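Moving on, here comes subunit A:
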Amino acid sequence: MFSLEGITTATQDWLLIKFNPTIALAIECVIVILLSISLFALLGLVLVLMERKVAARIQIRLGPNRVGPGGIFQTAADTLKLVMKEGLTPDTADKFLFNLAPFVVMMVAMLLLAPIAFAKNFQIWDINIGVLYISAISSLSVIGILMAGWASNNKYSLLGAMRSGAQIVSYELSAGFAVLTIVVLTGSLQISEIVAAQENGWWLFKGHIPVIIAFVLYIIAVTAETNRAPFDLAEAESELTAGFHTEYSGMKFALFFLAEYINIFIVCAIGATLFLGGWMPFHMGNWESFNHIMDYIPSSIWFMGKTFFLIFLIMWFRWTFPRLRVDQLLNLEWKYLLPISLFNLLLVTIIAIMGWHF
Partner candidate 1 sequence: MFLKDYIYDVYNGVRSLLKGMRKTGYYFTHSKEIITEQYPDNRATLKLADRFKGEVIMPHDDNNEHACTGCTACEIACPNGTIKVVTKSEFNAEGKKKKAVDALVYRLELCTMCNLCVVACPSDAIKMAPNFEHSVFDRTKLTKILNKPGSKIREGIE
Partner candidate 2 sequence: MTNEEIKVYISSHAPSVSYDETGEWLNLTIEAAEWKDLALAITRSPLKMDYLFCLTCLDWKTHLTMVYHLTSTTYRHNIVVKANLILDKPQIETVSEIWRTAEFHEREVFEMFGVHFLNHPDLRKLILEEDFKGFPLRKDFEDPINMIKL
């Protein structure tokens, strides 16, 4: 059976035979870096194409269909175009911060890849405080956005960055609380343990209604955190033209664009890990044969399937809803999501203490 675990173990064994452990570790590092960068590029291309296709289907159009069969090379062509474009820096911009900002956003997105379990035993860094690490790092992306908005010396950018700041800081809370419900149920912050705890059923099914509520809250909060419609106030097209990246062009713009999609992927991956069992296959109670068939599907497919389902959900939101206003956005968080998630966390704690979950 195809398994990523086998490949990694074989590689490591081979490296350890050939080299001394230090060099082997260094080579592994290089391999991981190369893999994650190529994953980035690939994900960016795939997700942009997926977004355009989903949008087209919802909007009774065909979407990109000229470059390659069914338009699959469209995003590659677009990237090529963006690479060849001139990267303009405005005269009055703070040049250092202006050029740094896209890389900050990008690096934050890259750091978040570390604790994600892509398949069974296929994880870059199984840190014991994985969930905390994710919460901490993901809040950093706002710094990049604020930097971009401020350094551009453009009023639209500044307004967009300020909106983004207020938004991400607020929605961190409910995202954090939603994540905490799972931590409470599992009793661990480690990603691998959270996944392992779902071997006999995903938390979404095991945890009764409170976990379903937490899941909904999580999806809403991360939609806001990644600046996606209906919460795309930071780049609200009809209000602020393009918000914080108004002044960016060429590859620097592409980095922002890419980071947006990578962030979506990451939050959806985390959502899939926490609520939908990560790479765990779908099992139905005592149906032995059914479960056996499910086990035959590789764990990486399970993980990607769940993640892309969540990504699709977020795209579906984007192409259906109008945008909120900035005060309504904060109202929604502080008056609705936060009280509900606090109450929900309390419920989950009671369930966890009493052992009422399956």
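On how the list was made: all candidates are chains of the complex that A comes from, given by their letters.
Following the convention adopted for this analysis, contacts are C-beta pairs under 8 Å (C-beta built on N, C-alpha and C of every residue); 3 or more make two chains touch, one makes a residue touch a chain; residues count from 1.
Only a predicted model underlies this, so the values are computations on that prediction, with no experimental measurement involved.
**Student:** Sticking to the defined contact criterion, which numbered candidate from 1 or 2 is in contact with subunit A in this complex?
**Tutor:** 1
**Student:** In the complex formed with candidate 1, which residues of subunit A make contact?
**Tutor:** Those in contact with candidate 1 are residues 54, 57-62, 316-317, 319-321, 336, 340.
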